[in-house]
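Below is a structure I'd like to ask you about.
Complex shown without one protein chain; remaining protein chains in place.
== chain A ==
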Amino acid sequence: MSVPDYMQCADDHQTLLVVVQPVGIVPEDQFFRIYKRIASVSQISIRDSQRVLFIRYRHHYPPENNDWGDFQTHRKVVGLIAVTECVSAKEWPQTSDRFHDHKEVYGSTLYDSRLLVYGLQGEVAEQARTDVAFYPSYDECEDVERRVEDFIESLFIVLESKRLDRATDKSGDKIPLLCIPFEKKDFVGLDTDSRHYKKRCQGRMRKHVGDLCLQAGMLQDALVHYHMAVELLRSVNDFLWLGAALEGLCSASVIYHYPGGTAGKSAARKPSISVPADAGKRHRPGAQELLIDPGALTTNGISADTSSEIGRAKNCLSPEDIIEKYKEAISYSLYKNAGVIELEACVKAVRVLAIQKRAMEASEFLQNAVYINLGQLSEEEKIQRYSILSELYHLIGFQRKSAFFKRVAAMQCVAPTIPEPGWRACYKLLLETLPGYSLSLDPQHFSQGTHKGWAAVQMRLLHELVYASRRMGNPGLSVRHLSFLLQTMLDFLSDQEKKEVTQSLENYTSKCPGSMEVITLSDGLKLLPVAFTKLPIVRSVKLLNLPVTLRPRKVKSLLGQSMAVKSPFIYSPITVHHRGDERSKKIDFQWVQGDVCEVQLMVYNPMPFELRVENMGLLTSGVEFESLPAALSLPAESGLYPVTLVGVPRTAGSITVNGYHTSVFGVTSDCLLESLPGVKTSGCTVEVVPALPRLQLNTSLPRSAHMLLPASGEEVSTSVSVQLFNGETRQLMIRLENIGAEPLETLELTSKTVHTKEKLFGEFLSWSLEDTLSQFPLKPGQVATLTVNIKVKLDFSGQENLLQDLNDDGISVTGLPISSPLRQVLKPRVESKAGNPPESSKGGEYNPVKTLEAILNFKYSGGPGHTEGYYRDLSLGLHVDVEPSVFFTHVSTLPATSTRQCHLLLDVFNSTEHELAVSAKNNEDLVLHAGECQRMAIQVNKFDFEDLPEPQDDRGQFTSLKQLEEERQQARGYEINSKLDICWEIPSLKRQGEASVEGVLNQLVLEHLQLAPLQWDVLVNGQPCDCDIVAECEVGDLVPLEVKLTNRSKHAVGPFALTVIPFQDYQNGVHNYELQDVVTFVGSNTFYIDSVNPTENCVCDGTLLFLYTGDFYLNIKFHDDSSSRELPLDWFCLPSVHIKALEPALQTML
């Protein structure tokens, strides 16, 4: 006996073994269909008693096991049901013979047999034989069950007769010695008459009768017989049979205690037996769990024999005793050949213990079972043995042990000694070990928190799964397992292992790319897709705003969104906090439909080699989104690495970035952000506004490398630069191109000068938008142009450094006033400088170039975004380097001959390196060489600044007086400048511009240029007289002289006394005042003027009489004792009057 039946359980001791076998050729499926129907008759109530018969069916039973039938009768094949197919009557005899041959195999033990013939019809089938049943086909055999029942009953009759025969045999003279095959030779030549031998025979027979009683459903009798057998056999030291008797006793007790059976659900018998209709009697719910007190159990239907009731409590073993007896029984180990019996006993005991929930003791039995050596086992038997061990360990709750043995069994399936390894079986068994290693193939279990479980063994198992699935010829499966291994065990893989795993993964995926589909195995197990969330690891996800120039801006409605504030409080920490929460979800900027939008991920590569990520794109929901995948290559164990994923929203609305997809090592994965641990995100939902046009600017000026000062506050996309000489005007052509997909409908342009310390005169930037706007709306691709005038006027004159520079050369000019015409001596120096201009201009610490910066801001909108109230801002930076052209180093005035005019003396310095011509309003051009300084005089009319409007100053009261004065002076400067209209031109460069004196005018000069508030007019002969006008009169005529004072000051002036003194100028420096004989006054030569109120005037008249011809001058003087000393002197500057007295007309003379 070498083949153990691992399915055995204690209940099997009470069953009758019936073998069902096919004879001849029977289709397998048909046979098992019939087999199942037969096997459904597993329990028969005997008609006239209350006993129940249990049948165990086997379709395969090794005959050598049958030889142990005397040892334990449930091992004996007592019935044979043969199933055969017979098509024609001709075959019948042959079939019949075969049936008889089959009977021979188990012949020694068979009580009865049956033959079920299928397919045969006709006369042969008509014959009435009890042991043969004919059926026309497999489908027409309604009475199979009834036939089997009849058969079982016939078996029972034989069994009962045998039992009675043996039981009453006690008084018989000779009891035969029952023995098992290997014992037979031991008893040869033994004294059969000894008491010892007889006792042995008696004991064994008792035990045998006990077995029969148990099978016949007489539990109590069986117990009694077993007890007696134990006593007898113990006394003769027949250990093997003692063990059997003890086991019988245990079995009977178990059957008594656990009527539900000990096989358990998981250990279903090989061909699953459909539960018979009357099973209710036997399978009481919960009966397994209950440890039934034997004494209390009187109404149990097993035995109604009241006589045995008394002995029940005594004979039946308690649950604890059962285990004790089992332990004792398993002394079979003394006999090498009884290994199978011992193993089966162990298995049975474990099953009982499992029901009793005594795992520790069960594990001891199992441990013992592991060591039972059954000699050479075939591979299949090994697998079976390991599987059953695993199953039993599972039964007692030792999941890890169970998994261990299952894995061993799986490995056994593919042992190198097996010619055809069963990879499929191996894989299946391996899958079953997963729970034992607390490994779930759902990657979700690993996504949260740290890894839980025994990584080393889990990894090993995954490797084996990968290998098995590959050998099974299912690369998709191995890719899935390998991906899982890589994803979940990454932290535990060494660098070398990481390399190996990824290499083999790449190998597999070259044949079968990994996907995100669920793989369903044949047995219904679903393998969920594995997303490589760790390759690369994403640390943060940040949605990026559009570039400044493309950001949509909302037109602020008049009411404003500020009305949306719900709280009546202006500030409350609670609402602020609440808003902060909201922000974490919704982002405060917008994306624009049709524009490329970016999301920045911070990723790092945990692998010790370069990681190539292909086809990395965004997963979004909400609006239609066209993701533009990227491929990237991350260096080994990189630090945080920014990756920008881009896409284009195709519709407007709210978009949510849910995650990203990648393709790494040929495995595509969809990684959802919510399932990623430790990802920082500032919100993933963003609003997409309707499409807006895009404006591109091209200018006539070169692009600037300069970036505007960051302090400018605004980001500027492009900036252009230009170099201008001071005073020059340049036109900036801006080409506006609509490069978007929407028409450009509106455009607004504003400019802002970046704050500088420089004082800027005049309007820097000016433009006219009408022409451009007339071309609107601008369709996509169309171009419009805009011209902006750039005019720079800066003050270079006050540059201390430059003056210093002028002073610092070898030629001593110290002590010389800067305004001196001697400045011309500087000329040679500049020439020497011209020899190496780049060095000196750049190498020197001082750079006279000044910089002006401004921002042109284009606000434009159009398309659907415009109707929604969005616009875009585009800024153009303007960087102007202003080089000094000409400037005035010194300004002074000289009074002109007329009191209404004066000469403005300007020292003009040409600071360029070119020859330069300066021209004023009505003067000749003044040519200046490079670095030359010359004085130019311009005659100017004096200005009446009172006419200038006062600067409109709302904030007047806040600004200091000084500021007010400055502004006033600035306005005056502007006025003067516009009158002067000084221009320069560099002929060599063909550039020209204006020169401004505004900066150099100081208070003194201004005063000189200002008309006095007291205006004196002298009229001779009714004609106004001024410096250069010569009034003519005739000798002898009365010449009326009128002096008029107009008061433009703010106060009343006067009274004044004036004296007119005539004199003659001999042009040689001699003035002759002795003219009493030549000129007489008619009346007084002294005028008195009363006080004059503001804006009023006063006229006083006098008359002169010239007695001789000649040139006369009139000097009008104030009396020294005038009371108006407090007024400035130059207010009292009267024009000198030049009168030419002529001969009276000849006609009158004649």
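One rule holds in what follows: a contact is a pair of C-beta atoms (placed from the backbone, for glycine too) under 8 Å apart; a residue touches a chain by one contact, two chains touch by 3 or more; residues count from 1.
Methods note: contacts and distances are computed from a predicted model.
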Identity of the absent chain, which is to be given by its UniProt protein name, from "serine C-palmitoyltransferase", "Trafficking protein particle complex subunit", "HSC20 protein" or "AP-1 complex subunit gamma": "Trafficking protein particle complex subunit"
Touch criterion as defined above, residue of A:401, A:872 or A:991 at the omitted chain: A:401
Identified contact with the non-displayed chain, of A:63, A:453 or A:629: A:453
Residue among A:367, A:615 or A:731 that touches the chain left out of view: A:367
Hidden partner interface residues of chain A, rising order: 359-360, 363, 367, 371, 393, 397-401, 404, 437-438, 450-457, 460
